[in-house]
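One chain of protein is taken out of this complex; the other chains stay put.
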Amino acid sequence: MAGLASAFGSGAMTNSIDEIDNARVLFVIGSNTTEQHPMIGMHMLDAVDKGATLIVADPRQTQIAKFAHIHLRQKSGTDVALLNGIMNVIISEGLVDINFVKRRTENFDEFEKIVSGYSPEVAEKITGVPADEIKRVARLYATEKRAMLFYSMGITQHVTGVDNVRSCANLVMLTAHIGQPMTGLNPLRGQNNVQGACDMGALPEVYSGYQKVSDAKARRKFENAWGRKLPAKPGLTLTEMFDGALNGKIRAMFVMGENPIVSDPGATHIREAVKKLDFLVVQDIFMSDTAELADVVLPAVSFAEKEGTFTNTERRVQKLRKAIRPMYGAMPDWKIIAELSKKMGYDMGYRATHEIMEEAALLTPSYGGILHHRLDDFGLQWPCPDTNHTGTPFLHRKKFTKGLGTFNPIDFVPPAESADDEYPFILTTGRIYFRYHTATMCGRTSTLKREEPECFVEINHKDAAKLGIRNNNKVRVSSRRGEIVVNALVTDKTPEGIVFIPFHFREAAVNLITNTAVDPVAKIPEFKVCAVKIVPLLPKPGMRQTVLYDKKNDIKILLDLYEESEAEYEG
Amino acid sequence: MEKISTICPYCGCGCGLYLHVEDNNIVGVSPLRHHPVNKGSLCVKGWNSFEFVQHPERLRYPMVKENGAFKKTSWDEVISLVAGRFSEIKEKYGPDSIALLSSAKCTNEENFVLMKFARAVLGTNNIDHCARL
Amino acid sequence: MTKTKTLKNHKEIYLPQKVKILDVVDMTSDVKLYKLEQPKGFFYSPGQFLMASVWGAGEVPISITSSSELHDDIELCVRKVGAVTSALHELKAGDYMGIRGPLGNGFHFEEAYGKDILFVAGGIGIAPLRSLINLVISQKKKFGEIALVYGSRNPSEVLFVPQLLDWKKEGIRTTITVDVKNAECEYCTGIVTEHLTRQKISFKTGHSYICGPHVMLKAVMRDLSLMGMSQDNIITTMEAHMKCGVGKCGHCYADGKYICTDGPVFSYSEIKQYNLLNSP
Partner (left out) sequence: MKGDFVLSKAHLSYWLRQLRKEFDLIAPLRSVGSDIILNSVSNIHEIALDCPANIPSPKEFIFPQKEEMFKFSDKGVDTLNDSRKRVIFGVRSCDMSAVALLDRFYGGLFEDGFYMSRRRNTFFISIACNNPDPTCFCTGLGTGPYLKSGFDIQLTDLGDRYLVQMDSKEGRSLVKNFRHLFQMPRKADYDDQYEANLSSQSKFEKRITLENVRQKILAGKVDDSFWESVALRCFECGGCVYECPLCTCFNVIDWKETPDKGVRMRLWDTCMFKGFTKMAGNILPAEKKIMRTKRWYFHKLLYYPEQFGKFGCVGCGRCTITCPGRIDMATIANKLD
């Protein structure tokens, strides 16, 4: 969320989900909302039914794109150029909200200089999106008051992730689509409590509420509350931790409910790193790949067995209620850590989760009024500074968190890796509807497992035809870092030259081949763009093909006669 | 039957759902009808979010690896062991030789406690989570 | 018409009966033949199936490959394709497994009395047909010419080889065809549809029983129909995803028909009427 913070001063969805219904323009970049955030997708469709215009920018023909009035299929990794192109039109056609820009933002001139170099024609050359489309989108978005902008992993998981987000922020400020209901810049976050984990300071450089560890005042506040001297130097990020483990700087690691071996790019690299650790503790509800390598495994409890709060993508802090007693010998995560802390000579003294929240509220201005007993119905949206405050549906009403909003001049930088003769395809990765993250939970849900049991690679039918690949054929996908063997799914969802692999499958962990290059600011690894080659594996010897003639459509269908056969049941 | 209103454990939408409990056994799920996010709907993951909770593969006891194989142990023992090893490593290599990974699937309270543990107890800012993914 | 006995009278339709595995025969690298102890009063017709159950793995429908009238035990031919069949393949003679059945309608072959019969099998599709072929042979005089076309991927995957020779001796015109021939074997090559026209039976009046993969079914049924066989006389047995076998779970439901209770044996005309092979 570094990109948003540098522009506005805080990183979260600025507006609320139930505002979507009444928006007039929805601009969705890099998010397959109906599949990845289905319930937000539902609100978007409702808005469309009410007459809103939906604009989707995504190289893939996703489900949400099928509802779009305008679908921009920019080349992977060219989002900055696309947005700059749009902003260029807005400026040159006089659609900027001058009043807003003057009163509430800074650094516009620097920004304008850069953007002036991105005429729609230039943008077309880089992105492949026709200049006319860019102009149309610019006019639509700029002239409508109730216009919301959404983005997701498709924007952030790039080497230029932070730039992409800053560009989005520029666009929003340029048109004053912020600080009002049914506007704003809205990141759709992947996991249920990503927002909360960030808010609560599970980050190397900040305490809860994004208070910097390097800020002496903030540090003193926490030191006073906790009665311990606290380090001032920002810590290592996830990716740096594993590098640290490899070079011996990090000797021990505590992993709470995560499975970095499957989820992180360059999985082979991480496995090596984890093996080098002197001591690894993993706390989880199931035996994960990472837990297999641990020295100590601690059984934690699932969402149904504990109390606490989750913060969703619209900053809504909601109460989790205990439905059943902890299974078997498991213990809630917070209790395990508290016990550990006590053993190490620091008694945290919590008896229940609401006491932890009380402490967090005391130390975190934006959570000041967020206490368990106030969250009974549908929770509260932070900032909620005190116990009389009823929450904030949209941010930055009168001023930005940091005062003036900052325009960041951003030039287009091509992706770290681009297609070449040896690796002619661009690989993008992402989620699919029936799966979630690394499948520790949904892999144990029969329906979800049945729907997508195997990893696949989506490839455009034209590319497939060129390579002689048919649906369900096994192919080898290799990059400069590794290779996996998966089934081909021939489709027109992905455009030519691009292939898509979901990242959920441990058997074929796509992160074995993705790029370990990371965004220099946010340290988000580049999942979305990586060059690969695809080789069809030869069909089994003895397999035979037959041609079926489909009269109605006048096409010949090539079938592997006996390959498609023999089920468990023949009669 | 008892229906407990709680929050879906999957994506960031934060949909409200009821867990249906009978004899400490989760037997079903239904959506909150008036929740501002999901308004009576759920996606397939939400509708099936209860099944993994009581899956028999759930970890049942703390385990310690000895000679490459996991051995069952008690909570008391394992807490002492982990506390001891962390103290030892902190002593020997300094607090910044320890790193902690928190989770975007855990609660705010748990994240706060782990953050506090890292900073106040271990004395390091080496804490992160997988939100970057 | 024979009265087909089904589970109807069982009090507990979902509870598998525990039966002993008497013998396991390796047929090919991934197909095994199981001989099961037959529970008392267990009577079934050819074409019926049962739900084979391994506790902890699950249940799958498997067609019975023996004939009630001719065998004292139940024979199942199981190809290893999924979790349950893999679990089955772990079992040895002397172990126990669960069965529920017999289920489904079975073949009503009496309607073919006095007529020529053509059997067409593909791959493991020979298994359910074997039950019928044995029964037909035992009453051979009641039928006209009998022919069998049996296709396999390669010679090593041809099932029931000794039995095929027996059938040949009994006067069944047997054509075995494989996709790829090796030097020694005497099988034909090509897919089954290429060998249909050569069969010396009366297509106009004859009956045909077919079992095999969907793609093959479609092709064979269409070809036989083109050759003049009545669509009512082209009989096949369908496969489907099933969880209960008794018309409750809904998995095999298609256009108003349950494959498990209304089938699995259907005629080509029924298949067309209910759109069973590509139903919505």
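Order as written gives the chain letters A, B and C; numbering starts at 1 within each chain.
What we mean here is this: a contact is a pair of C-beta atoms (placed from the backbone, for glycine too) under 8 Å apart; a residue touches a chain by one contact, two chains touch by 3 or more.
Only a predicted model underlies this, so the values are computations on that prediction, with no experimental measurement involved.
Every shown chain that the unseen chain touches in the whole complex is listed here: A, B, C.
When the full complex is taken into account, the listed residue touching the unshown chain is B:Arg33, out of B:Arg33, B:Lys72 or B:Lys92. Considering the full assembly, C:Thr261 is the residue among C:Gln38, C:Asn105, C:Gln199 or C:Thr261 that touches the omitted chain. Summarising the interface, chain C meets the missing chain with residues 7-8, 11-16, 18, 55-59, 81-82, 85, 214, 239-241, 243-244, 246-256, 261, 278-280. On the side of chain A, touch with the chain left out of the figure occurs at residues 34, 38-39, 41-42, 45-46, 49, 66-67, 376-378, 433-434, 446-447, 450-451, 453-454, 472, 564-569. Mapped onto chain B, the footprint of the missing chain covers residues 1-3, 5, 16, 18, 20, 26-35, 40-44, 46-47, 50-51, 55-56.
Heads up, the rule we're going with is that only the chains that are shown with their structure count from here on.
One inter-chain figure worth recording: chain B and chain C are separated by 50 Å, centre to centre, where each centre is the mean of the chain's CA atoms.
One finds 20 Å separating the Cα centroids of chain A and chain B. Annotation for chain C: no residues touch 2 or more other chains. Taken together, the chain B residues at the contact with chain A in this complex read 4-16, 19, 21, 24-26, 35-39, 41-45, 48-55, 57-65, 70, 75, 78-83, 85-87, 89, 92-93, 95-121, 123-133.
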